[in-house]
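Removed: one protein chain of the complex. Kept in place: all other protein chains.
Labels for the chains are A and B, by order of writing; each one numbers its residues from 1.
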Amino acid sequence: MTTISQSMAPGQLTAGRLPKVVVPALLVGAALLGVAVSLLVGGGNMALAAVLAYLTFLVAVEIAARIVEGARQAADRRATNLIVGAFVLALLPLGSVTWEAVSKGAARFDVTFFTYSMRNVVGAGGGAVHAIVGTLLVTGMATLISVPIGLLTAVYLSEYGAKNRLAKAITFFVDVMTGVPSIVAGLFAYALMTLIIGPNNGFGFAGSIALSVLMIPVVVRSSEELLRLVPNELREASYALGVPKWLTITRVVIPTAISGIVSGVILAVARVIGETAPLLVAAGFTASLNNNLFANPMMTLPVFVYDAYAHPGVDVQVYLDRAWAGALTLIAIVMLLNLIGRLVARRFAPKTGN
Amino acid sequence: MKIKLITAAALVTASALAFAGCAANEGGAATKTLTGKGASSQKAAQEKWVAAFQTANSGVTVNYAPDGSGAGRSAFIAGAAAFAGSDRPLKDEEMGAGKFAGCTADSNALNLPVYVSPIAVIYKLDGVDSLSLDPATVAGIFTGKITKWNDPAIAKLNPKAKLPDLAITAVHRADDSGTTNNFTDTLNQLAPTVWDQPASDTWPAAFAGEAANGTSGVVGAVSGGTGTIGYADASAAKNVGIAELVVNGKAYKPEAAAAAAILDASKVIPGRAANDLAYKLDRTSEGVYPAVLVSYAIVCQTYKDSATASLVKSYVGYIASAEGQQAAATAAGSAPLSADLQAKVKAAVDSIK
Partner (left out) sequence: MSTTSALPDTGTSPLPTVDPRRVGDRVFGGLAAGSGIMILVILAMVAAFLLVQGGPALFADPAKLASQGYGEFASWVAPYAFGTVWAAVLALAMAVPVAIGIALFITHYAPRRMAAPLGYLIDLLAAVPSVVFGLWGADLLSRSVRGLYGWLNDNLGFIPLFSGQVSGTGRTILTAAVVLAVMVLPIITSLSREVFLQTPRLHEEAALALGATRWEMIKMAVLPFARPGLVAAIMLGLGRALGETMAVTMVLSGGKNITFQVLTSDNPNTIAATIAQNFPEAFGLKTNQLIAAGLVLFAITLAVNTVARWIVSRRAEYSGAN
């Protein structure tokens, strides 16, 4: 706090402010300069223009703000510009990936794709029903396994094991678990199932086990942090009313953090739904529809996409088109889940004053 | 508003589940399942074979998982897969009665060649539409001894081409593969002085260069770059130039007839069971395209389960038949087995119990 009181001149309540028009003007100027330089020197490279414009803008605002407003305001403007810059920067790959997926996936994003499997299909045509069903079943089962285990563990870590050794061990090893390579999770699930039921060629449930190994740490880590952030006053108020601890947790603590928990779960689902290597090992490979999680190989969308990309037949383009349509479907599924998750979270979240 | 959204979400989920139950192209329930696992090189051909076989036998589902040759052999040994697809036959020490969980205790395995495909040397070099290379030059490029496109060794073989003064980026497989094994074996057999490493699935660490994953990765890296060269299954070579290989003064293109001829010129590995057709490829023989990948189906002599045995017999019998080989040639660009070899494989398949 000392910096603030020192830097304020005595008797002066407001420092000078840059007129509102200055910042946009600087932005336009910098953009023009960037384009001009890039046209003259860099052969019209737009990326170069953007970088130059951004750097010029940063420096210009810094100088203007320092002269008129002083060092503190300049720092504030610099932070604002950097943060907005970070956001715009992140939109670039997002836009690029989305555009690539949509433009290339649109070619086969048709009715056939959603009504046909690949059984007896060679070359053009065919669809991904078997893979879509497989992905929904395998990931759904993995979620059913991971969310209760992960959420309860998070509850234990934040509400029960304040300082004990078990909690410390769990926290540590959950972090370690985030580093299990996905293919190892698949091999582990396959080996476990071989141990239990003998040699097999993979089935849906084994894939769910593999995905759970990858999913649980993400669920634990994100929900634990959010449960910890629930203000203690809420818990104490509940205890003061004589509510038992478990009801306090399920009725007060979890609902308060539900929006974050749901986005954590969605993130975890998104993290595993696109996994290829473990599913190829554990869930197997088939061109036919299989609705049974517990017997015979089950196709999943990432495996479908990877296979179409990696092992195409003579007419490569039809395989690539199917691969991109599959990728687009996968993205659409996660978006839909995200939307549903947010609606559910909003429904269960406590009504707040603001 | 909120309730409407939730209803909408529920509707979407419900419709998702509704279409989940069935696929428009799938009829009644299949009762029998045959599982094969192995080489991804066979994938495109297997796709065609499976489709044709399932169409002819509507009660059967055949799953061929392109997990890789090693995974296929492991699964076959463990008894998980009824047959394996493998880019090499089982070695002598891997063979032996009683070693295979799916076969009876006194049964050995059989190695049957079912898929032959030429490996093309592919390149991307602006302004050069045709390129001839001999094995020593190819070996020189991939060992890193020849680094520029206008190297005298390349220029001598291509007097008409305008070769630029450009660095060569040689792309090899990052993953272990049968393609690498057959390619390095070719260089080792035909240019042993330049390529002094034995054939191996793994690219020799001594020869650096650009690495790319899988056939698609190599083709992608070669077609996406400039001044690049690589090797890949001939059927996958799209949007790239294909080099001719000059052996003993004759130029060969990676074409089916010249590729399939290699099996007729080579000998079966000695000391195997009567119907085992594991070949030691002789790439130096006259009139063959030397860089060829031969992929096998590995099956039991006698299966523990007679139902599996009859399924394997009819399926492998189909893929080795003239009809099956022709189907693979159109769908996957492979080289059909010669009629003579088809007969040998048929005799072997007939012996499966």
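What we mean here is this: contacts are C-beta pairs under 8 Å (C-beta built on N, C-alpha and C of every residue); 3 or more make two chains touch, one makes a residue touch a chain.
Remember, it's a predicted structure, so these values are computed and weren't measured experimentally.
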Using the touch definition up top, pick the residue from B:Asp201, B:Glu244 or B:Asp276 that touches the left-out chain. B:Asp201
Among A:Leu52, A:Val122, A:Val138 or A:Ile170, residue touching the chain not depicted: A:Ile170
Considering the whole complex rather than only what is displayed, give the residues of subunit A touching the chain that is not shown. 1, 3-4, 8, 45, 47, 72-73, 75-76, 78-80, 82-87, 89-91, 93-94, 96-98, 100-101, 148-150, 152-153, 155-164, 166-167, 169-170, 172-185, 187-188, 191-192, 213, 216-218, 220-222, 224-226, 228-229, 231-232, 235-236, 239, 244-247, 249-250, 259-260, 263-264, 266-267, 270-271, 273-277, 301-302, 305-306, 309, 323, 327, 330-331, 334-335, 338, 342
On subunit B, where is the contact patch with the chain that was removed from view? 40, 67-71, 73-74, 87, 167, 169, 171, 174-178, 201-202, 205, 208-213, 217, 220-221, 224-228
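Here, only the chains that are shown with their structure count from here on.
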Distance from the mean Cα position of subunit B to that of subunit A, given in whole angstrom: 37
Within the complex, subunit A is touched by subunit B residues 2, 5-6, 9, 12-13, 16, 19-26, 30, 33, 35, 37, 40, 43-44, 47-48, 50-51, 54-55, 61, 63-67, 75, 78-81, 101, 214-216, 235-236, 238, 330-333
Contacting residues of subunit A [partner subunit B, same complex]: 112, 114-117, 119-123, 126-127, 129-130, 132-133, 136, 194, 199-202, 280-281, 284-289, 291, 296-297, 307, 309-314, 316, 336, 339-340, 343, 346-347
